[in-house]
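A single protein chain has been omitted from the complex, and every remaining protein chain is retained in its original position.
To keep things simple, chains are lettered A, B, C and D as they appear, and every chain counts its residues starting from 1.
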Amino acid sequence: MPADAILEVENIELVYNKSVQVLRGLSLRVPRGQIVALLGSNGAGKSSTLKAVSRLLSLENGELTAGRIRFDGQDTAGMQPHALVRRGLFHVMEGRRIFEDLTVEENLTAATFALSGRDLPRGGFDEVYGYFPRLAERRGTRAGYLSGGEQQMLAIGRALIAQPALILLDEPSLGLSPVLVEEIFTIIARINRDTGASMLLVEQNAAVALALSRYAYIMENGKIQMDGPSDRMIADQDVREFYLGQSDGAGARSYRDVKHYKRRKRWLS
Amino acid sequence: QEEEIVIGASLPLTGVFAFAGVAIESGLNDYITLLNEEGGIDGKPVRLVYEDTGYKVEQSLAVFNKITSSEDVHFYYGDSTGFAKTIGPEIERSGDMVLAGASFATELNDPEIHPHAFITGPDYSEMVEILLEYIAEESPGATVAMINSDTEFGRDPIERTKAKAEELGLDIVLEIVTAPGAVDVSTEVLKLRRSRPDYAIFHGYVLAPLPEFITQAKELGLETQFMGTFWSMDSKQWADVGEAADGYMGVMPYRYYHDTAEDAPMLDKIREMRGVYQHSGYMQGFLSAMLMTEATKRVMASGEELTGDTLKAALNSIQDFDTGGIIGVPISIPGNSVPVGRVYRFDAAAGEMMPVSDWITLGD
Amino acid sequence: MTPGPAAGAARLSVEDVTLSFGGIRALGGVSFTAEPGSITAVIGPNGAGKTSVFNCISGFYRPSTGRILLDGENIGRLSPPKRAGLGMARSFQNIALFRGMTVLDNIKLGRHAHMKTNLLQALVYAGPARREEEALRQEVEERIIDFLEIDHIRNQPVATLSYGLQKRVELARALAMRPRLLLLDEPVAGMNREETEDMARFILDVKEEWGVTILMVEHDMGLIMDISDHVTVLNFGEVIAAGLPAEVQADPQVAEAYLGSGDPAELMRRLHREAAE
Amino acid sequence: MIIGTAKETYRADAALLTTRPQQTWTGVLALVLIALPFTLNDYWLYLVCLMTINAVAATGLNILTGFTGLVSLGQAAFMAVGAYTVAWMERDLGTPFPVNLVAGGLVAAGIGIVVGIPSLRVKGLYLAIATIAASFILHFLFVHWEAVTGGNTGINVAPARILGTELVSYFGLYWIIMPITVLMVLGAANLFRTRIGRAFIAIRDRDISAEVLGIPLLRYKLMSFAIASFYAGVAGGLWAYFFRVITPDSFPFMASVFLLAAIIVGGMGTIIGALLGAAFMTLVPELLRFVMDWASPWLPNATVLLSPVRTIVFGLLIIGFLVFEPQGLAEIIQRVRRFFRLWPFRT
Partner (left out) sequence: MSDWLFFIEVSLAGLGSGALLALAALAFVLIYKATQVVNLAVGELLMLGGYLFFAFAAGWGLPAWAAVPLAVIGGGLVGAVVERGIIRPMLGESAISVFMVTVGLGSVLIGLVELIWTADPRTLPAFISTKPLFLGEAYVSRKIAVAFAVAAVVIGIFLLLFRFWRGGVALRATATDQAAAYSCGINVPGVFSIAWIVGCATAAGAGILLGAIGGISPTMGVFGLSALVVVIVGGLDSILGALVGGLALGLIQSWTGTYLGGEYTNVVTFGILIVALMIRPYGLFGTHEIERL
């Protein structure tokens, strides 16, 4: 892999409430300009990893007890979350987290604070409305009344406004219809291609995530269990079994048959 | 019998009533010091045991319980009407003490209901009655406005004021009850301007919002004479207000610290002990201690036991008593109160309250 | 003691339901039926009104027109608690567990509408109140907790559980309501394949072993295709297609509005190749 | 070291006192409560009774605010309603005191229901402020409905009578105040073992989903208000017999703040929290009195500092607990218990 990494995470340990350890020596890196996927089952600590990177942990009583995180070559320790954002690291949080009381447009305005010190986007909000026409229709509505998918669009729209160098995407497809999943991922790919923004993508939809990304990490219990180029991961037997739902043959197995299949993951013992 | 005489007290040394509490404390203590220097009562020293209450009934009660469960108390000085009413039943039940205090509530002045209570001066209604008698004397048929705060303290004399005014042929043209905590009095002043009374009697306030009231009224060219009762009659307090205070009048049962009347040996002593002006609460405390110890002395002289009944009887036996000039006339205590007072007027140039009437004793 | 659902699966009919918020029309005459003992899926684009339909059924929203029939009886005027009493249970799109309570208490809460303890009995906690509580405890332990394999977490506060387990506790709570009709709003959202498989197994088992009618909103087409018996498709608050899963999938209108090109992974790979060039 | 006891039946698991040490300590506490009046002087007995009365009111408030999540700053006003009812019945009807107490509770509960009606539409702090409003309106009633309340002068209350003797001493009063408190606290503890208590907690956590799960919101919110005010009413009734006079200023707005502070300091949403909080907040000002006494040789005007220091400490306690120990004293006790249970193994 090329040496130039926009994000390097080295052996971080994370503890919530001074008692619950969630990450245990996790390391990963995101090369500049690339999309990297981070997969793992519920509660593995994916979101926590992203929060550690964007330093939003402190709001939830979390604390890094060991390890180092470097963004754009600089150690992030001691940096304020908003300062990181202004340097170009944007975190699209799990569960959308749009500002419910603000209108769609005001939500986008809020994101312009990430631009402090840099130029305002050329087309203003039109670029976002171009990607998501539905948002344009509802620009005066309070965001809390949007449907789940519309809210997800808004969350990604906010990231677009900020013109970041690295976007942390936490489950962008959560609760989206298939056509929207397709659309959102297409847009993500486009953003990556047009702006060269790097991305760290956390996703449950492993098929898409692996297709979109160049490199992938799989984590369990706060540690990376497996990593490698995405196309090689797709071929891995365990990944096929547990993340893609394909048994030995080529096609996906039916959910009706699952009862009969209950094999434990090999890497979990 | 006891080795020493203990007087208990719940004193508001802090909180909204601290200005009075601190003065009362000095007054009580000074008289007791004087008395002890002269050998106490029958050779027994008098001791004042007290604690701060912050002017909160529950605290006063806690202090009362704390003091009475560790000392043998026959006289107790309370800090508020609320306390006096709360502890009243207990005083009547135990029957072994008399309750004095900083409250002049009319309600306490009923020997039927409160046989063991005692007020060192006129009650609030009597204070206003003294003012009304003065007004009736000066300008018969005058119009009067009543301005009372919406508190128990403020509403206390309303009924009796109306009755007395009618009896004296005075016309109550305006009744104002101010909202608790109200700061802006302009609407009340407007009402005043509309009815233009000759006199306006405040009751239920210490200082605020009287100065603002008076200032605005003067601005509007009103010629109303403003008057107040004991707790809003301190000389120093008005001196701080400045020009606006000039001409304010009110009733005061005691002499002021700076009064140089000749028949007042006690005032000389007080000025000897305290080089600076003392708040009128001081006089109240001083006189309270004097009367409490006098009653104790009388009971002990008669060889009776110190109980609520004997002490109260001794208080009521006080006839034409000389207070050493604290009050300018000899006093008697027919019931629970000492219904005497005098009308003073504030002179801004002198910075002092000046007497404008003689001593008025009600019921004469 | 009568464990399990109250007397058999229910039949639900939604007839011509409309609903609007201010000026926005969320539902414009939606009708469909969930047959007793079947799994009916409601799919549709985001904002199509699926959750709104659920909210109308469970009584949280009052539709402006239309009827909602449970076993042929119009329940449109009943309050949510009354509907719950009739055997209607649901889970929520954004998990709505009671975070201050343990798993066990959350599940017990589901039974609320079927219990009788009154205030006086509760204060004294003797006789009927105690008997009722003990019976409930036994049933919850033996039928629900055991069935959903959550015995290891029963005394944990739900706030500390992972997403997948929380979804499972929601299902458990719904089961404690003795449902005859179970509404599941996106039961496998945010789950990976393995966890989805577990959930699929529970849903199928609930249908079969408890004999419950299930109405489900879900975006995971794989799951829908595999386990549902009937699919209704909503778009802009209107039904645009209904039928067997395979029929619906083949409908071009549905493909256009909802399904997209079909295989997002393939699309991604293509995009990727384009980008690389 | 005490290891968790294995429970063999669901009943044992649901019992209020599940471990042997818990049972032992409860026994000890009962003995102490019986011995107290024989050992304390009037001052301390007065404080114990006051603490106990506050504990009843705080327990009620805890049901409403700590468990149901409806913040009320009107609990003291409900105490006043109970106190006035008792005083009025004593004066005008002369009914026996148990009847009066229950009536005081019921009247307060009735008013509580009325005050609770906005709770369906109004949430959170808006509701808290509605309760402030209610308490000011009640205060107005106390002042102006003279026929019943005696206006500003208030009502003097005849002592409670039991078997022909009048309960006037703190010693005598203790024997009605303490048992009633114990019963009411037990009632509250029982409540949370049943569906009603669970429904309250569900409403606190998220009321709209509680409704869809079959909990009629209005009914339960009002029920919670009614219970809380019933407790306040009984506490107010006890207060009336204890102080034997009631005026409109007996229960100032600050008393409601005091009760809310008590449950915060004690621990919201735990039965023991209200008890600890009421005891602690009643005792601290008195303890400060002793502290200031001790400090007087060094601090020349210590007595004059007492009241402001008390005000400051009251504020600091609220702030300190919320910032550093949001679960309150109850959590501290839990930690101590865990420590001893695991002792000598530290966690």
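The rule is simple: contacts are C-beta pairs under 8 Å (C-beta built on N, C-alpha and C of every residue); 3 or more make two chains touch, one makes a residue touch a chain.
Note that the structure is a prediction, hence the values are computed from the model and not measured.
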Legend entry - Contact with the hidden chain (one of A:L28, A:L64, A:A114 or A:A209): A:A114
Legend entry - Sole residue of D:L17, D:I34 or D:A133 that reaches the chain not shown, by the stated touch rule: D:A133
Legend entry - Touch with the omitted chain, as defined above, among B:S139, B:T187 or B:T260: B:T187
Legend entry - Residue touching the undisplayed chain, where the options are A:V15, A:L56 or A:A136: A:L56
Inset, instruction - Mind listing the subunit D residues that contact the chain we can't see here? - result: 71, 118, 121-126, 128-130, 132-134, 136-137, 139-140, 143-144, 208-209, 212, 257, 260-261, 264, 305, 307-319, 322-323, 326
Inset, instruction - Name, in rising order, the residues on subunit B that touch the hidden chain in the full complex. - result: 14-19, 150, 175-191, 193-194, 206-209, 211-212, 215-216, 219-220, 240-241
Legend entry - Hidden partner chain, residues of subunit A it touches: 54, 56, 59-60, 80-82, 85-86, 90-93, 97-102, 106-107, 109-116, 142, 144-145, 158, 162
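The rule is short, and it goes like this: only the chains that are shown with their structure count from here on.
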Inset, instruction - Pick out whichever of the two, B-D or C-D, is joined by more C-beta pairs in contact. - result: C-D
Inset, instruction - Could you put a whole-Å number on the gap between the CA centroids of subunit B and subunit D? - result: 38
Legend entry - Rounded Å distance between subunit A and subunit D, as computed from the means of their C-alpha atoms: 49
Inset, instruction - Identify all positions of subunit B at which a residue touches two or more other chains, and write them in rising order. - result: none
Inset, instruction - Could you please write down every pair of chains that are in touch? - result: A-C, B-D, C-D
Inset, instruction - Please give the residue numbers of subunit C that touch subunit A in the complex, ascending. - result: 21, 24, 43-48, 51, 93-94, 160, 162-165, 186, 189-198, 200-201, 204, 219, 221-223, 226-227, 257-261, 264-269, 271-272, 275
Inset, instruction - Mind listing the subunit D positions that touch subunit C in their complex? - result: 10-11, 13-14, 187-188, 190-191, 193-199, 201-202, 204-206, 208-216, 223, 227, 269
Legend entry - Residues of subunit C that touch subunit D when the two form their complex: 58-60, 79-81, 84-85, 89-90, 92, 96, 98-101, 105, 108-113, 115, 117, 119, 121-125, 129-130, 132-134, 137-138, 141, 173, 177
